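The other protein chains are all here in position, but one chain of the complex has been omitted.
And then chain A:
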Amino acid sequence: MALSRLSSRSTTLLQPLATTSLLRRRRHISTDTTPITVETSLPFTSHLISPPSRAVETSSQELLSFFRDMALMRRMEIAADSLYKAKLIRGFCHLYDGQEAVAIGMEAAITKRDAIITSYRDHCTFLGRGGGLFEAFSELMGRTTGCSKGKGGSMHFYKKDASFYGGHGIVGAQAPLGCGLAFAQKYSKEEAVTFTLYGDGAANQGQLFEALNIAALWDLPAVLVCENNHYGMGTAEWRSAKSPAYFKRGDYVPGLKVDGMDALAVKQACKFAKEHALKNGPIGSNHHAFAFVFEQILEMDTYRYHGHSMSDPGSTYRTRDEISGVRQVRDPIDRVRKLIISHDIATEKELKDMEKEVRKEVDAAVAQAKESPIPEPSELFSNIYVKGFGAESFGADRKELRATFP
C-alpha cells in the first residue's frame, strides 16, 4: 500500500520538526491493527442482491492511512490546479478532489493483482495503486521521468506492475477494455477481479451496455463501478439520463448504491463485490443459471469540487452553495478526521501536522518534477511499434531467406 512507502520518506522529513514523544506516540498508534467496527453513514441500496452489512471492520492503522492518503491525493490535486494556472500543465487536466474516498476505499478492499481501469480522472487512482507523486507530476508536466515518459499526459497514467490499466481519454472506451482484463483473468484462471470505473456521463454510452451484456454472459469477474458525481461535464444527471439509478441499469445484473464520500462504505462494497465476483456459483452445476451473475454494478454517490476539467469553472451549472454545502457536510477527509478524533486515535493537532507533512511532500515532488528533463526529440518515434519478432521470413520465391528477425 502507499502508506509504507510514504511513511519511510516522511520520517526523514520529520526529523527537524518532531519531538521524541510525538514520534513515539505516532509509531504506537499507526501500527495498531485491533479491529474497530464503524457503521457506514448511510445504508446501502441494492438491486437484485442483499446488501452487505453497514458495520465495517477497520483499524486505527487503516483509518490513519486513509486520512494520510486522502490528504495526499487532495494536496496533489490542489497542487496540479496551481501548476495548471501557472501553465506548467497544459491541455486537459481533470481533477479528482472530493472523490478521493472511492479510490482509497477500493484499494483497501483489493490487492495489486486485481486490476483497475478508469477514465481520464485518473491521478488519484494512480496514486492509490502505488504510483509515485514524482512520476505523476512529471507526467503532468510532460517530462521524461513521468509514468508514461511524458508522452501520455494527464489522461494517460498507467502502472502495469500494479495492474493499473489507465487512464483513457474517450468517455466509456475503458468499459470494453475492462471486460478484456476480466476475460484474461478468467482465461488464465487467476483468482482476481477487474474494477472498471466510469462516470455518470459514460453510463449512457452504448458500449457500457455492450460491456454489461458480455461480462454477464461469460461470467467475467468484472465489477463495474459508476462514479456518479452527478454531472457529465456541464450536464446534470437528471438532464441526461432517463433513469439516474445507475446501479439498477444493469437490469439482470445486481447493483449496489454506495455513499461514495464514505471511504469505509466504499471499502465494504468493493470487498463484497470482489467476493461475489470470485464465487464459483452457489449451486455447482447450475452456475450458468440466469439467476446468478458474477458481475456487479457499484454506483458510488460522490462529488467533485472542481469543474469537469481546469477549463471549466464548475459554477455555471451548479451553485457555489451546493459545492460548499457538500464540502461542509460530506467531505471524505473530514469524515475520517472526525472518526479518528472520536475514537481517540490521534489528536486534531497530530492530524494537522500530518497534513503539513503531506504538503511538504507534495511540494518537494513538484519541485523535483519541475527540474526534470523534457523528452529527447528521438522519443517522438519510440514506442510506436515493438521491434523484433524472433522469427525468420521468406520471400516471394519461397526459397531465399530475406531477413532474420533478431
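The definition used in the following text is that contacts are C-beta pairs under 8 Å (C-beta built on N, C-alpha and C of every residue); 3 or more make two chains touch, one makes a residue touch a chain; residues count from 1.
One rule holds in what follows: contacts and distances are computed from a predicted model.
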Undepicted complex member, UniProt protein name, chosen from "Autophagy protein 5", "pyruvate dehydrogenase (acetyl-transferring)", "CENPN protein" or "Glutamyl-tRNA(Gln) amidotransferase subunit A, mitochondrial": "pyruvate dehydrogenase (acetyl-transferring)"
Of A:Pro52, A:Gly105, A:Gly128 or A:Gly180, the residue in touch with the unshown chain: A:Gly180
Omitted-chain contact residue, chosen from A:Lys149, A:His230, A:Arg327 or A:Arg359: A:Lys149
Sole residue of A:Phe67, A:Phe134, A:Tyr165 or A:Phe247 that reaches the chain not shown, by the stated touch rule: A:Tyr165
Contact partner of the left-out chain, one of A:Leu140, A:Ala211 or A:Leu298: A:Ala211
From A:Ser315, A:Thr347 or A:Asn383, residue that would touch the chain that is not displayed: A:Asn383
Those residues of chain A which, in the complete complex, touch the missing chain: 115, 117, 146-153, 156, 158-160, 165-170, 173, 175-181, 183-188, 206-207, 210-211, 213-214, 217-218, 382-386, 388-398, 402-403
